[in-house]
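What follows is part of the complex, with its chains left where they were.
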Amino acid sequence: MDERRPGYCLEAPFYLSDEFYRRDIDAVFAATWIFAAAAAEVPEPGDFVTIDIGDYSVIIIRDDDEEIRAHHNVCRHRGARLLSETNGSVGNIVCSYHQWTYSPEGDLMSAGVQAPGFDRTCFSLRSVNVRVVAGLVFICLAHNPPEDFAEVAQRISPYIQPHALNKTKVAAQVDLIEHANWKLVMENNRECYHCEAGHPELTCTFFPTYGYAPDEIPKRLKPAYQRYLDAEERLRVNSERNNLPTQLIAELSGRATGFRIERAALDGKGESYTMDGGAASAKLLGELDTPELGRLSMHTQPNAWFHFMGDHAVTFSLIPLGPDTTRVRSTWLVHEDAVEGVDYDVENLTTVWVKTNEQDAALCAKAHRGISSPAYVPGPYAPTESDLEEFCTWYIERLQAHRAQTDVQQAGQGGQS
Amino acid sequence: MDERRPGYCLEAPFYLSDEFYRRDIDAVFAATWIFAAAAAEVPEPGDFVTIDIGDYSVIIIRDDDEEIRAHHNVCRHRGARLLSETNGSVGNIVCSYHQWTYSPEGDLMSAGVQAPGFDRTCFSLRSVNVRVVAGLVFICLAHNPPEDFAEVAQRISPYIQPHALNKTKVAAQVDLIEHANWKLVMENNRECYHCEAGHPELTCTFFPTYGYAPDEIPKRLKPAYQRYLDAEERLRVNSERNNLPTQLIAELSGRATGFRIERAALDGKGESYTMDGGAASAKLLGELDTPELGRLSMHTQPNAWFHFMGDHAVTFSLIPLGPDTTRVRSTWLVHEDAVEGVDYDVENLTTVWVKTNEQDAALCAKAHRGISSPAYVPGPYAPTESDLEEFCTWYIERLQAHRAQTDVQQAGQGGQS
């Protein structure tokens, strides 16, 4: 990992080996802040979702004080999984094996007949770090989660707050199993070099100039570029009137909580990710006065990306299921008062990203299969693939940080052993 | 394995790792006596069953002298599996590849054209240790099987003999694949703490006070306990009249051939494991004069449990198929002269345990999934779970004995190497 050639893809074992898969879980997914769910997925007390990360299983539940909690999904008696469903609603968390019963806060309320001296307070559910940022739930499995998250939360909140996610509901959620290493899915997400040939629906509204520096725009893309400049100017006016920050912040590497946020124009009608770019939901989010607000796009390392529009928001998060298998979850959020069939139509709302994700899944599977050949050698990133370089840099930083921490722990455990 | 905390579940790797799975096969399933089948499964000469244990495959066959034999299911020519079916009947054992032909006793009878000097007697089937105890077939794959088995056989035979298994036939056999480590399936079998909530059919006849010491009976179970005491008294009278031993012998740990045997009353009509506790077969076993004889229950380490009633017997045995997969086989035996549809109805005979096993399979799968989380920590056994503690103790003893034996073998092979 210390010999990575900058500007080039990673070597094959990073994508293929069981060893790196396990290391990725430990050094990345169990060590950094992970986007886990929208708070709108657990709107009422007792509502929960369960998220599996590697061998971990985590319950995210809203407690009776409306606070969102996260617990390991493991009974403290004989270890049974407590909640098997991916989402639902409970009063207390009751283990189906021997009826040990926990409150949503994680306290053990009852445990059948036990020997004298049994102390219930020693058997609360093990908790997981959780933070809610402008309606987005992040968790961290580490004992000492990265401290820079608070600062990131503070900087991204003003961008997202106007979209009022706390007043949204889930209109649709789709899980896609991709046959590719999670890093290939991330790399695929971080460039649009493949969009023009690969994503006919997305390119109705996604400017094909994404990723190009102004002086690198190929001739054939000049008309699109002019359209982009005009749309950006309209977006500037609409954003200022709505007090929306638009400025790019790009800190995808060099820190534990890597992220990128930016408001940008959409092609077509400029309102939403639909086939003609028009709004998909008639009820606008928050207090916004126009749907023509392009897309507020956010990327967070290691596993999520988001688009917030005037009429809806869509979140994407991936979880590795194995070296060659990745789950991508897409969640569409609309105003909590929007009525299906009246204000929005699910197919119209979801078509562009459902198709795009399926197309990406096919491409990522080909990338994974190709890299599996011993004949693979890392190739060079094109200029439009600079965010992949950022991703790889961040990823190697995390592996190195984890190694350093592990070394310190071992040294602390006794010097020469 | 030397640091196990008494009174607590095992650490996760014992249940999850490939390494412990392989060690369990070597140190437990290939080193101790395993219940393999009822003799009634091979009633006639040439009848066989095949049993796979880890990578081993064993033929259990009744020879022409009515003796039960066990052989490795591997041709001595090029290693082909000889018998692919789980049971059947043959004259000789003929390899389908090149027609090498073995007698039921395992002798090579013919082998096609061979070079001069080929000695058939060098190519008998490799045999496996086998003992039949009161109609139950036990095998041991070890070269030096545990010697305490003879004593155990002598002590349990008087309990089982009156049920005359040698005059029974198989009424039903069901295999269930459970998605859990075999030790979780055993632990689940060894307590009834989960029965009241988890087994509505079984608790028609199984007293919910199982596992409680008399002074630990919870208040809500007092009426059940009184019913139990009354039923026990009737059982005592009926057993004495039939000359049935009833006394508990519990030697589940501290010896290679761990076992527990006891006659106990059943709830309801007290006769059999049916929904109302009434006998399921009209033809009583052996010379028994009443069906109201409760259950003679036997547990044998590492893989079996049995219930012998006045009207039928049911045997259960498990075989690990992998770290997270276990096969549980249930076999119902009725009097050999009982006529299906007249004396017994298969559904009535099997319902309670079919349902109970399916319920247990779901619980064990949840236990396995939960323990898979790195957040799992072993929890404390409740007072009603004392036989789990016995099982874990026995299991650790077996691993230690196997390690000691392996160490001795290595030392014997040349000191310092």
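Letters are used for the chains, namely A and B, taken in the order the chains are written, and counting of residues starts over at 1 for each.
Here, a contact is a pair of C-beta atoms (placed from the backbone, for glycine too) under 8 Å apart; a residue touches a chain by one contact, two chains touch by 3 or more.
As the structure is a prediction and not an experimental result, all values here were calculated from the model.
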item: Total identical subunits in the assembly as filed, 2 in place; value: 3
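Just so it is clear, only the chains that are shown with their structure count from here on.
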item: When subunit A is superposed on subunit B by its C-alpha atoms, the rotation angle in degrees, nearest 5; value: 120
item: Separation of mean Cα positions, subunit B and subunit A [Å, integer]; value: 49
item: Complex contact set, residues of subunit B against subunit A; value: 9, 12, 187, 193-194, 197-198, 212, 216, 218, 363, 366-367, 369-380, 382-384
item: Subunit A residues touching subunit B - in the complex, by the definition given at the top; value: 30, 54-57, 72-82, 84, 96-99, 112-115, 118, 123, 126
